[in-house]
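One structure, pasted below without further comment.
One chain of protein is taken out of this complex; the other chains stay put.
Naming follows writing order (A, B and C), and every chain is counted from residue 1.
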Amino acid sequence: MTKLHVNLPGLKMKNPVMPASGCFGFGQEFARFYDLNKLGAIAVKAVTAHERSGNPTPRVAEVDGGMLNAIGLQNPGLEHVTKHELPWLEKFDTPILVNVAGNEIEDYVHVAESISKIGNVAAIELNISCPNVKEGGLLFGTDSVMAAELTKAVKAVSKVPVYVKLSPNVTNIVEMAKAVEAAGADGLCMINTLVGMKIDLKTGQPVIANKTGGLSGPAIKPVAIRMVYEVSQAVEIPIIGMGGIHTADDILEFMMAGASAVAVGTANFVDPFACPTLIDDLEKRMKELDIEDITSIIGRGWKSLNKSISS
Amino acid sequence: MTKLHVNLPGLKMKNPVMPASGCFGFGQEFARFYDLNKLGAIAVKAVTAHERSGNPTPRVAEVDGGMLNAIGLQNPGLEHVTKHELPWLEKFDTPILVNVAGNEIEDYVHVAESISKIGNVAAIELNISCPNVKEGGLLFGTDSVMAAELTKAVKAVSKVPVYVKLSPNVTNIVEMAKAVEAAGADGLCMINTLVGMKIDLKTGQPVIANKTGGLSGPAIKPVAIRMVYEVSQAVEIPIIGMGGIHTADDILEFMMAGASAVAVGTANFVDPFACPTLIDDLEKRMKELDIEDITSIIGRGWKSLNKSISS
Amino acid sequence: MIVDKLEIVKQEELAPKIFEMTLTGNSVNEMVTPGQFLHVKVADGIDPLLRRPISICNVDIDQKKLSIIYRVEGKGTKRLSERIPGEKVDILGPLGQGFPIDQLIQGNTALLVGGGVGIPPLYYLAKLLVAKGIKVKTIIGFRTEKDIFLEKKFAKLSDVTITTEDGSRGTKGFVTTAMEEQKNSYDVFYTCGPTPMLRAVQLAATSTGYVSLEERMGCGIGACLACVCDVNEPAEGEKKYRKICCDGPVFEAGEVVI
Partner (left out) sequence: MIVDKLEIVKQEELAPKIFEMTLTGNSVNEMVTPGQFLHVKVADGIDPLLRRPISICNVDIDQKKLSIIYRVEGKGTKRLSERIPGEKVDILGPLGQGFPIDQLIQGNTALLVGGGVGIPPLYYLAKLLVAKGIKVKTIIGFRTEKDIFLEKKFAKLSDVTITTEDGSRGTKGFVTTAMEEQKNSYDVFYTCGPTPMLRAVQLAATSTGYVSLEERMGCGIGACLACVCDVNEPAEGEKKYRKICCDGPVFEAGEVVI
């Protein structure tokens, strides 16, 4: 029997695969394609205290091996999410990770506190890494002191485990990870998008109205794998790895690098069945590679190495 | 008449295209394919004070939209380069940019001083961004104070203009750029590779012997464009842009973002004729897009924007 | 709405850079609302990565065939134009809300106004309108004579006016120039084309009507919020935006800001 389930703080997952925040809305669109019970967990779109209308369009642009987006955290706000989106998700036996964003510490704290009280919220994903908004977001994600302060404040009020979603746009990702771990984070999500740009040759201007956008997709996978590999050796808390996952082999690669579970973003746009297909393929690949229990490979990339060095 | 020539400190270029350091050796291999006089300039492989044997193999790995490399600055050392490689390049009427690397400030200073005295060295490219060596390299490239100190020291001894090659693996690229500009840099080269990793599922270990490698190729272009766009607005010195250039449109995109010339790396491996082909294609595309003088588009991505805002 | 692999039956260049691709497969019988679109994965693998939205141009349910007409713009449509009969194309569709026609009654007149690659979705619309006994007038605009496509097919169904920007054929000018003549002669209009054209058509129109919008898309199914546009006068407590991929691409004229 191939064992696919993984247990992370607050998240008892049937398999290590969840859709990534912002790439799955609040699940309704994808429920028309498949049963969301199939998923290991669901990370929903970022929620802010008040409704946000996001950035002007164009909001996306394609680049080689990936895409840029600058949605700008458009969302219906805490109240609407609490009243309409989360209740709809109750019918699924799949843990929900709510992505929380804000401008100031108070915003985050307010949203985290309220949302963590809701029955079907299994964990919070603190979004300190959105590159597409002027305030908050990336400011917290690129300063370890601010990130730690925010984490501490949210931890103090949250009824559920808190995962911090890290930005790759930093000189020292290990320092960031250690800072939020020390501040009480229960887990890490990494990576969010790299800040990128595309210029339209006809207009001479950036394609994306916001000018810069977040780069996601296969193009960023090597950076993500490297960061997961480095951070997983430096912290004790589990990592939800993401960035460019499009195949079951990508999932195995992230877990060997040190992730305890993974999230799938851009791939959902290429194929709405991406997540269930990946889960099925993962099981097949595990059989081919003689991996019985998925948890056995977590960190294999450095664990066996350390072993061979010490022996 | 389409005007392709650009003038940068020390570099009088027939066209804005040069091969990037480390992707062209010292030119001899490519001279078997075409006349190097065709090139706008040539950036040769990194030179260190003494011969270096580099990293163990495997040194490269392919990833989606790019490649990882960890050559580890293998080179025959200052003396050999001075006696054998640079003299061979004398027969070409193409400015040479010598990439200089080291562990300590003294190494850089020593190499820069010696090499800048050689007749056919038009400029120095200070490599403070190689992610594949334990000492020096990236240490300087991720700390603006150290980068400035090094730049100043090298500027003090160099007989030719000094370009500083920046690393994208930083939280704040503008800060780095301004620091080296203030320290006297004559120009900037950006970007070097992003630190990445690939894990081999069969062994569970990183493919590259050095574990991490530098990500180059189309995958990094959006990050490079964004950085050139940001930095070119913040500094007065010219930028040689690079990162994923594979088509003439990519060159135009870099120049619209704010680069005054470009360098082509990985594309030379895909097609040894990449540089001359790009130069020909560039001329064609300029005609199609009604660009008469290539210098007219430098920074168009933000120049016309600033204009339209102020008007 | 399904994901399917449709087989290419035919690939033809109608005009410079304008291709018509005919596809077949069982799922074609679900793709019968005019104005809906397919999200097309033009090639396997990551180059290009995202799907491309292309309108359904014609459907033949009996033969399980449909066609799309597209212009080679960039990498994706270029790659699509290189695909050959016998190969399969991965499509997601039909997506979005098409042109409503149920409100029309026999004897009504509909004005169809299309520009460039906005013209294709109007063709299947014209077919269904005619089948319903609606009189159809069509104004289709091109840059120049050699760019013209679908003229003959439209002529079989409707009164066609061609406009070209350089006057090399038909009315010289834009589609709105030709709309002058049709003033007050129609009960409803339907339009699809570049955004500036849509704005002009909406302004020039003398009836209610429907506009089909374009925007860069991520998912195509309403999940990513890449493709939003603003509602013109949102009612209190109602959503202030619409998603072009699933609330559109067709909107009632005036409903959203274009």
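We take it that contacts are C-beta pairs under 8 Å (C-beta built on N, C-alpha and C of every residue); 3 or more make two chains touch, one makes a residue touch a chain.
Since the structure is predicted, the reported quantities are computational estimates derived from the model, not experimental observations.
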**Fill in**
Out of B:145, B:182 or B:270, the sole contact with the unshown chain comes from B:270
**Contact residue for the chain not shown (choose from B:13, B:41 or B:61)** = B:61
**Asked** Touching the missing chain, which residues of chain C?
**Response** 45-47
**Message:** Suppose we count only contacts with the excluded chain; which residues of chain B make the list?
**Reply:** 22-25, 29-30, 32-33, 45, 53-54, 57-62, 64-67, 69, 71, 74, 207, 217-218, 246, 266, 268-273
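Just so we're on the same page, only the chains that are shown with their structure count from here on.
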**Request:** Select the chain at the greatest separation from chain C, using centres from the mean of Cα atoms.
**Result:** B
**Message:** Closest chain to the protein's overall Cα mean, using per-chain Cα means, please.
**Reply:** A
**Asked** Where the CA atoms of chain A average out and where those of chain B average out, how many Å apart are those spots?
**Response** 33
**Message:** I'd like the Å distance between the centres of chain A and chain C, where a centre is the mean of that chain's Cα atoms.
**Reply:** 36
**Complete:** Note: chain C residues in touch with at least two other chains are 46-47
**Prompt:** Among the residues of chain B, which ones contact at least 2 other chains?
**Reply:** 64-65
